[in-house]
Every structure is written in C-alpha cells, then in structure tokens.
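With one protein chain held back, the other chains of the complex are shown just where they sit.
For clarity, chains are labelled A and B in written order, and residue numbers in each chain start from 1.
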Amino acid sequence: MDARRPEGRGLLIHTTVNGLDCEADVWPGASLLALLRDEFGLAGSKNACEQGECGSCSAWLDGELVCACLVPAVQADGAAVRTVESLGDGRRLHAVQDAFLAAGAVQCGFCTPGMVVAAVDLLERNPAPSDEAIREALAGNLCRCTGYQKILDAVHVAAAELS
Amino acid sequence: MSTTQITPTPSGVGTSARRVDGIPKVTGTYAYASDLDAENSLWAYTVRSPYASARIKGIDVSAAHRAPGVAAVLVAADIPGRKTFGLEFCDQPVLADDVVRYAGEPVAVVAAESLEEARQAASAIVVDYEPLTPVTDMEAALRPDSPRVHDFGNVLRHVHILHGDVDSPEAEVWVDGYYETGTQDQAALGPEAGLAVPGSDGGIDLYVATQWLHVDRQQIAPCLDLPEEKVRITLAGVGGAFGSREDVHMQIHASALALKTGRPVRMSYGREESFNGHVHRHPSRTWIRFGATRDGRLLAADVRLLLDGGAYASSSPAVISNASTFAPGPYEVPNVRVEGTVVYTNNPPCGAMRGFGAPQVCFAYESAMDVLATKLGIDPIELRLRNALHTGSVLPTGQVITGTAPVREVIERCVAIPMPAPEPAAGRDAISYPGGAGNVSRGESLRRGVGFAVGYKNIAYSEGFDDAAEATVTLRPTPDGPVASVRTAAVEYGQGLYTVLAQIVRTELDVEDVAVEPATTMENGSAGSTSASRQSTMSGGAVLGACAEIKRELASGPLEEPITRTYTYHHRATTELDDQGQGAPHVSFGFAAERAVVEVDEELGLVRVLQIAAVQDVGRVMNPQGATGQVEGGTAQGLGLAVLEELDLKDGIIRNASFTDYLIPTILDVPPIVTEFVEEPEPDAPYGLKGIGEMATVVATAAIVAALRDATGRTLNRAPATPEDLAGLRPPATTTGPAPVPDVPGQKAIPEYLGLGLGQQELMKARGR
Partner (left out) sequence: MEALLPRSLEEALALRAAHPDAVPVAGGTDLMVAVNFGRARPPVLLDLSRVQELKSWRRENGSVFVGAGMTFARIGRELGEFRPLVEAARSVGSPQIRSRATIGGNIGTASPAGDALPVLAAYGATIVVGSTRGERRQAWDAFFTGPKRTTLAPDELVLGVEWQAAAGPGSFAKVGTRNAMVIAIAGVCLQLDLGARTVRLALGSVAPTVVRAPDSEAFAADVIPWDEPERELPEEAVSEFGRLAAAAAQPIDDVRGSAAYRRHVVEVLARRELSWTLGDRRAEAC
C-alpha cells in the first residue's frame, strides 16, 4: 500500500527507525509497512498479505513484535521502530541470520525477514526454547517453501550460538 | 555487504553449499519484483469482472480519465497488437473485449501517481455488464445444453489411452472407486509484481517475477506490436511460484501502460487480487477401476478422469495428458484404458501447480490400491511391491522405462523409517493436541492412523516438446586465482537452482568463486521453464556442457584470457501420443513414497500430523540440504491439499481469496519430516540426476488421507478432508457414474484442430464473427 498521499493532505510523522530519526509526510490511512517501504526505502519488511495473517512484515514497535501492515503509520509518530535491517552490524550477520543460512532455512526468502525478526524476538525473551515454544512463537509467520523443518533447526542453531 | 561466516562450508556438487543468494535474503536486501521502483514511476491497478460470465455492453472510462493523478486508462481496444495471449493457445484476452468468461478477468487497467489514486480511478470506471448464465460444474460443462465458454464447445482436450484388453477376463477381483480433489492455490508468498520501463527505442524493459522469461516474451511482444528483441525481460526476485507464474499476469498490462505514458509503471497485486490473478490447480473427478488376480497381480486399470480447466486454456492440455499417462499409478498393469478430459468452464482458469495433474491421480490410484488390498486380504505395502514398476517395465502408453525406476527400493526404505514414538494422550501442553492453539483438548478421542502412498511423475516437458536450456559459463583469470560466472535465463524462485549451478561449476572447473548473473532475455537464449522438476537437469546439463568445453580449451594451455562458452542442452526426444495414446511421451520419471502418521480428534475432526517419512528417487543428490528442503516444502503443500486448502468457489466466484480463509499450513501444522534419498544414477543425465521439486507433493496428499482413513475408519474419498468429513458430519462424495466420453477428432487439444495454435488470431475473430 503506497504511503504517498493522494489528495495532498498528509500528516508529518516523526519516528526513529533503526536508531535513526526520520520523518515523512504520509496519508493517514497508510500503514507502518507502507511508511517503511515507500517513504524510508526499507524494503526488507514484505507485503505478502497486508492483513496480518502471514507475518512477512514483522517488525518491532517500541520493542514489541508487530505486523507493520496493521499498524497505522500515525501510531509510529514518536515511537521507535526496528526492522530486519537493524540486525547484524554491517560486517557480520546476526546469529539468527547466519543460522538460517547454515541450516538451509531459506528458499524463496519472502518470509525470511519476518521469520528472522520473529525468531530474534523469541530468543531475546526465551534463550533456550523448546520445539513447542518455537512453533507457538512462529505460528504467525507463514512459509510456503520450506515446510518449516529447517526454520526450527535454524532457531536451535542460533540459540546454541547465542548462549 | 561482506560477511564472516561462522561455519565454513564445502561447496561442490553433493555438498550442502550455502545459497548463493542467501545473504541478501536474510538481510532483507534481496530485490523482489514487488520491491522494485524507478524514478518518475506510476502505479497501475486492474479492473476485474465481478461476473463469471457476462457480455460487456460498454465501458465508460471518462470519470477515470478525469480522476486525480491518473496518467492512462486502457481497455481492449487500446492494446496495440494482438488482443490475446496464452501459454499453449492464444485464447485469453489481455483485456476483455465483448465478453468476460470468469470472475476476476481483467477488463481495464489504470496508471496513476499513487496506488491509492489508481484504485480510486479504477472504481470510477463503469462497465455495463449483461450477466449470462455461467457453467461452473465440470460435468455440467460436458452436457450438450451447457452454456459454451468458447464458441467451439467446452471440451478443451480429451486424451484416450488404450493398451491391451481392459475387460481382461482373468482378473478375479475388481474394485471401483470415485475420488475428488478440490481447487488448490499455489499461494506463493510473493505477489505477482513487476516494473515496466519504456525504452528510448520504443521497446520495453520489463523486470518481473516469472517462471520462463522467453515464453513471456513470446506472448508479450505481439500484444505490444513489438518485435521480440524490443521486449527486454530481466528476472526480478521471485517470492515462490509453484506454477502460478508460468502464465503471464501483469506483464502486458504494465508494459502497455508504460508505452502509453512514457513512464515506468509498477504493478504489485495484493493478496486478494493475487488469488484472482493467477491460475490454480485443476480440481478433479476420477472414476477408477482396478482388476487383479487373487494373489494381488494387477491385470487391468480403467480410469475416467475429468479436470476443470476454467475459462482459458493455460497449460491444461499438457496437464490432462500428464495426468492421464500416470492414472494407473507406478505399477505394471498390462491392460489399461484411460479417458482423460479437461473442460472449459466459467470458473477461474487452472494451470500449472506443483505436480501438474499427478497429485490428483495419485490420490485416486493410491486410495483404490488400499481398497484392493483390503478386498484381497493382502498387506497394502506388499500389494504395491508386487506390482511396482522397474526399469524395462511397459507403461500404459507403451513407453518402456529405459531409465532408472527403483520403485521397490523407494517403498521398502520408506516403510523402514522408524515410526514416531507413541505419545501419552493426557498431560500434554494444550497446543500439542489436534486443534493446537484453540485449547480444545486434553487428550479426548484421539486416534492414531498410518497411511502410505507411492507415486511418480515425469521430468521435463513431454509429447515431443524440445524444452532445451542454454547456459553460458565464463572463466576469468584474476590476480587471486580464476573466478567463474554463469549466465542463464533460468529462473531461480527459491528451490536453490542457482546454488546447484554454482556447485557444478566449482566441481567441474575447480574454482571456488562462482557468480550467477541476473537472468535476462537480452544476453541468453531460453532455458525453458522452471517447472516440471526439470531445471537442475536441463540448466545443469547446459552448465556442465559449457564447463566441458572450457575444460577442453584449458587442456591446450594456461588461462590467460577469459574463456566463455555457451551450451544448449537437449534432453532426448519424446513422441506425441498416437490415436490409442501410445508413444514415448516422457523423458524420464521420478518416484517417491511417503508414510504419514496422524493423530485425529475423532469427535471434532481435527488433525495433527505427527510424522511424514519421505523417500525419493533422485538419481543424484546435488545439495543435501537443498534436496531435503524441496521434499519438506513439497510435502507441506501436499499436506495443505490433504486437510486444509481449497478455493471455495460458488457460481464461479472465489469466496475465500485471503489468507484468513484460504488456510495454508502454519508451523503448528507441519510435522517433522524424515527424508531419505535413493540415488541410482539416471543414464544420460548430467551427474545421473533426476528432478526433485514435485514428487513429494504428488504423494503427500494421498499418504495423509490414507492415514486419516486408518485413524477414523471413514471413506474419505475427497481431498481436502475437512473436520466435517472426519467427524462424520458430511457423507462421502457421490457420483451418478463416470462422466461421458466426449466425441473428439483426436488426441490433440481442440483449438489445434481449428487451426488456432500458438501465434494465431484470437478465437472469436478468427472464426469470422
């Protein structure tokens, strides 16, 4: 959904994205996902369903895992947003990202950013999750390619690496 | 962005080399078609028919032209060249002209400064429809009084296969069955999307998610009234496909708008539009009869198969012929008759989806084999082993299997995989019961069931089609050692093709650094479609051939200048089917078996699949992690058709075009999958490899439904098996008897008999109306 406003009326949003102060003029009906993708050039969060069913737009809003497609952009005003682009430090991948590659958990990759964000969120709260805990935490992230096996493996690999 | 790897990995053929496109994918920088943008671009949106069948009396676009931000509005008359396109026959209008034949058919397209403005303008377009009575049932479509979707009638193709004497008098035991499968959707996460940029030469540069660049170009160019060289296609990142991208989706629309406005045009479907904007898996009805001796030797198979192709041909003619050739299953049956029909209806068009007709017939023949086993009092596995195909077997088409066919080994290894340990019924976390997060159980009425299925399908294209693949390899000296690059038009959409191609170059040329360049039509000849489980073989063969030529060159001296070689790989020739369905239509075959263990809450009809054991005959494992990934993903899609997925079509309208109500499996629905491979090298294939992508999907549905039958004792002759079926609240699907066999001039698709092959005029106008 394009954040550029149609009628010329907009709201100025000030937000912090991945630690950087940003602002944009957006149509009030735009979602945080549109803001990230169309205004801030952060295309890592994906637009697979735009109704919160698939998790491919997963990001953090003030530290909580959300579907960015369902967050009205105006609610990001004054808030801190963190996306997949914040992971790793520019030279090295985040342990979860590397684990996804090591475990073969990436095929088409469309679900991957959202899946990685949700996995990072899980491990930040539960450093040694069981299979059931992983499944419950990733229940909102759909993948059509992998059958999820290697995604489970990747989370275990990352948990071991991070501990 | 460079990275240090935590675990170094080996990287040639046979290793689990890391994906060559992995880093951009995990960091979110991989550019999918829906991520593309350009300076000064417009957004496009499509107006689609709400009716399954209607005459268009007029289209008033004046309000849309005046709407804010609008740059162009196109209807059928504005398409510069040919008005129709299609994979096999040009029977599908770019934009509907005088009639619409399915709900969702594109009628007009709008380009505007923003997506919102394009949407608003689209809703201001007034189409004057005169609704007509649609035909939405595949058997009704065969009746002489049925509304006609196209003027020549509703039969698109009928395939007749006759081998031996199907009323074989020595058969002592017969079983009859009727089986149905619903309309499944590929539901790739990445939506249909692309960017069309007008060129200064009057041509178009198109960046799109697709499965076959060159066949897209072949269809797009005539519609834009451009020579093919002026339609320059570059593959954009593809978020999955599974058949949904074989047909043209937004390519012609965006290109026509770009040429009209002189500006780049972006198009990206939302999820609802995506459901309506691509082809689906053919729903099927199969009447199957097996005759056997009392000691379990199959003597006869008589199969009537009917597929609903929807409003336009897409690849339906190939799907029905594929499905028909596999209809008795991977068994030696000396007497076979198959009558397979695909019809037109006013339902949304069906086309390629992983398995291409083979999953539908596998569900029928494996279900019937279980019924036969019970009737004979023979163990179902033993019955299959007794009849399994092998090298040298004669198929229903008379084709002799000259390649490998380790069906017995596939079956035996599958059933040898250890079963999952029993779990106590009580005391689990609520989420571990069928029904998962709904908290519906503490272990009540749980029944375990085990089911098995073996199946097969062909690799590459059939019936005489030469789907060759070209690839170019360059070896370049550098101060740090030689580096290589691969250039191919082959599409990578997640299965790991580019990684396999890089592995081949590493092994053949002994060079670690291999880059795979972007796929374009400008720099490459066709690689054929990424479908039919063919690309590793075909593009792998092309890369292997190019490497062989480079090695020959290197034999005459050290590498001082870059060496580039292009190679086109052809598989061996196949034939069409003669008028009895005999010939050698397929290149080679891949076999797979799965055993499913399920747990059913009998009262509520809810399912938890506990384990899938999967064995697949692949010739050679090129990348173990990639290969198991294909089996796991393919199995999950088969699981979807078994218990969750079906497009809810009413009067031709999709009622569940969203992920809320078209349910694909979540991580709580897909169980551990234990995979093993049988590696018997296929003769005359690069590395002896066979295709891998589809076979797990072919068998998974049948295995899981068989397990559900075992758990519940219910007939379950329809997939998906819903909670209502499992709880016994819905009776089995019934039939009044096999659909009548249509009268057709021969084995080919009907449009071909009418002189309407590829490259012809659109149907109605060609008949002089």
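Quick note on the criterion: contacts are C-beta pairs under 8 Å (C-beta built on N, C-alpha and C of every residue); 3 or more make two chains touch, one makes a residue touch a chain.
Remember, predicted model here, so these are calculated numbers, not experimental data.
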Looking at A:V17, A:L36, A:V66 or A:V120, which residue reaches the missing chain? A:V66
Residue, one of B:L42, B:L376 or B:L606, that touches the chain absent here: B:L606
For the full complex, which residue in B:L235, B:V265, B:L446 or B:L644 touches the chain that was left out? B:L644
Even though one chain is not shown, chain B touches it at residues 119, 270, 272, 430-431, 434-442, 444, 603-606, 608, 643-644, 648, 655-656, 660-661, 663, 665-669, 722-724, 727, 729-730
When the complex is taken as a whole, what residues of chain A touch the one chain not shown? 1, 9, 11, 27-29, 31, 50-53, 55, 58, 64-67, 69-72, 74-75, 77, 118, 121, 136-137, 139-141
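Here is the rule we go by: only the chains that are shown with their structure count from here on.
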If you average the Cα atoms of chain A and of chain B to get two centres, how far apart are those centres in Å? 29
Could you please specify the touching residues of chain A with respect to chain B in the complex? 1-2, 4-7, 27, 29, 37, 42-51, 53-54, 56, 83-85, 87-88, 90-93, 95, 97-98, 100-104, 106-113, 116, 132, 134-136, 138-152, 161
For a test of understanding, state which residues of chain B touch chain A in their complex under the given definition. 1-7, 9, 16, 18-19, 21-32, 34-35, 43, 68-69, 113-117, 120, 186-191, 237-240, 242, 268, 270-271, 429, 431-432, 436-437, 493-496, 625-626, 628-629, 632-637, 658-660, 664, 666-668, 670, 672-673
